[in-house]
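Once you've had a glance at the structure underneath, I'll fire off some questions.
The other protein chains are all here in position, but one chain of the complex has been omitted.
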């Protein structure tokens, strides 16, 4: 199989390209989940427990896969999730991701843990910003002001990291978070000299920058060391000091959905953090219908976790999601081919989603509903 | 295991013979389904979720496995489905298939995409004709007239290809549809020189034929490039201009069954196109009972997809199908041994079906009903 | 692992000994089922879908595993099923089996297809006789008289072979039934010279016997060529001409149970012929409760198929069986060690059953009921 990114026929092939290019500890950093990775695998398997009913006689000669999420128009109901790993995959890191998202007509949710500043990413596209809220109110206010000043359109507050998940692959590889490489890890990375050379070239200058806030690793350490359980009051405080749309990421229980909406959330992102927090958490897709029902139209519900196919996206929308977030898929693309790799992944997903719409008889995303679903027998 | 077709004890063994004889890209062309092939495999697995109850004390000393499908008598409730691949499997292509069907007392549904003209196949047996309807009404009328003039007894309109399915095996093998071989594909085929020699010998003269309509590849390209979503109006138009029995192939949703019957269909073929269109579509067998119920006796319901055993046929009839269509099984036979290979496959299926009838206590196909079924525990 | 029969800790180990000692075609003859062997494996798997509840505080210091089946006392609720393969496994064939059964306090159901005459086996123990009934009434009467004269206590009529099952292993091995060895099969047997030498020594003299009826292969051919669907009238005719208890073997459908009891059967053997007749038939254990319910106490119900453990026997009794029949297990023993091997297998089963009774709190077989059952979650 020719494995160049341009020839990859699906996300799995891009993943394979990434696996070959990355040192094992780095691939594990992207791929791994918590403990036995039951939830991580469960995210993917959940989609396979649904069957989609093809339709005949539908007028799908022309189709519109576009949608609007909290007021923002997108070419397809796909967002790029915040992840902290871009820096170690490619030297352009979040910039490449943001550029690819913009070029594809989709949106990238830039995250707190990042190799680039909010200002740098917003210069490409000030889409949405993901926040690991701190209990330190003055610092929180400062951050909110900075994000608003930069122009991000919506704020995503992550609420599923009261403590850090038990990611055993990283512990076995002796990676510590915030990212630092032990001698053992470095030795293991040496099997991929091309990656190693690029990583050194890409990161050394950055570390040398005078402004501490721009140094990604410094920022990561600060943020992670202040991880704490976001409370309902924290969310209300944020709502009071943020003008734009507000989303909460990491909801699986309907009571938490209620709390978030009561405190003013406009969007709910159903997510188990890619299976990286609580192993044994339900698959994101399995939790989706209950949250959609709890939201009852008061907030848009998005799904994050396990999307690898256009049919996955269609399934999520049929179950009530407004759009989906993808994380690992675009990281595979980034590792395999930088911005071009991310664009290839997004193109695959958009094409597959469009084809799935045609075959299930939907001419526009607005038409998608549960009538196309059938449980596996 | 002696692997000659005559000694093959079941369809799987014939499949194995075909696999050994064909270059991998050609075998993949026959075998492959869309994307992850969940639906393709699901078609087969669905049969294994049913148990058949043996009966004692039944008078099955003599049995009649014959039936009548839309007025046509058959030695057993088995039809040969339209497929486009015969040309690359054997130089006699659809002629060998039609001859084998006739010799076996069964019916071959000749397809639009073919290596032989309708006239050539009808000279063997003008059974049924499968149509990829075009939106171009004058051309459609011309085709209907030609099919009627040639004498085909029934018309099967395929409605599940509004767009082409994502068959990743072919993309990986760099096969393009309509069939053309890239240098990479040709190289891969070189591992089976016997097949290659015969393919060249069989296809070169054909290409040189003066009449463009007879050239199979030319015709394929025209047809496929005009693929479009057949509408209910199209079906009504066809009904108005076709005198004989009319079937619709590719129905999985009861509402589409209703539409087809309302527009005058006499037969419904429950099919997911062998798992080659929408991956995640339900297994054909799993969709069967709902369609039988929707048809409510107003149309005969046939099942297409996953039949490999006589017990599969019995299961389909017990769930309400009038007959089944087989596709890949006879293509395996064709690849493994031409007309003789197809006949061997049909003989296996008829013999197995007859034995299954005896053991479940049915002396004739008319008696078969759901009393013999028991779900897997 | 020391693999002598005496050291074997369970039936699976005896099976492994048999597999090593027998030529592949002969092992396949014993082991194989029909077609895809779904039913054959299903017989075993069905037991694993039940959980048995251990009990505390039960007075099981002394236990009685004995029972009475249709008036015959047994040391445990285990019978040895009729099978036709003993002759090719060991030169003492059915005589070794009958002796082992008697030595173990259990009963052997001697079958029509056999390497020894009813008289020879009855000389060891005239337990029960299994009949492939013929449609030829005078010959049937003659057989019934002979069986009665010899002294067999009960008659078992097999009703699940209206036609012969599709045993593909034998077809692949070119074995024909009644047993004869093609050159190919003989070649394959040559890999086990010890078995081959003994087989020749054991069978040549037999063939030379002047009395045709004693020749086992001759008798087999006659019987098998007259296989036909036993009718309810046939059963009534047998009932009229047989004084002792009458059992029907091969019932899976409640209506057939009713028919059998109405025609005078005293016992019903739930069986799918070891998965050797209709593939896709339900597991014998899965059919048991329905038949027990249909029999409603008017006939004793026995289970045949899939028993490999003492816990299997307990499960069958908990679901309403009076006793179980074992086939392959004792054939493994016979192949591995003649009479001693059969005794070892029976000892394993009786010991396991006794232990299972103790752990589930039953001091006698009469106490066993459904309270100890719990479905797998």
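Just so it is clear, A, B and C label the chains in written order, and each chain counts residues from 1 on its own.
Quick note on the criterion: a contact is a pair of C-beta atoms (placed from the backbone, for glycine too) under 8 Å apart; a residue touches a chain by one contact, two chains touch by 3 or more.
Remember, it's a predicted structure, so these values are computed and weren't measured experimentally.
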item: Chain not shown, its touching partners among those shown; value: A, C
item: Which of A:5, A:235 or A:318 contacts the chain that the document leaves out; value: A:235
item: Residue of A:282, A:305, A:320 or A:361 in touch with the missing chain, whole complex considered; value: A:282
item: Which residue of A:120, A:166, A:196 or A:351 touches the chain not shown here; value: A:166
item: Where the unshown chain meets chain C, residue by residue; value: 1, 9-10, 48, 50-61, 309, 311, 315, 352, 355-356, 358-360, 374, 377
item: Hidden partner interface residues of chain A, rising order; value: 35-36, 38, 46, 49, 159-160, 162-163, 165-166, 168, 171-172, 228-232, 235, 248, 250-253, 255-256, 259-260, 272, 277-283, 286-287
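Quick note on the criterion: only the chains that are shown with their structure count from here on.
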item: Overall pattern in which the protein chains touch one another (line/ring/star/complete/other); value: line
item: Self-contact between copies chain B and chain C, residue sets same or different by half; value: different
item: Residues of chain C whose C-beta touches two or more other chains; value: none
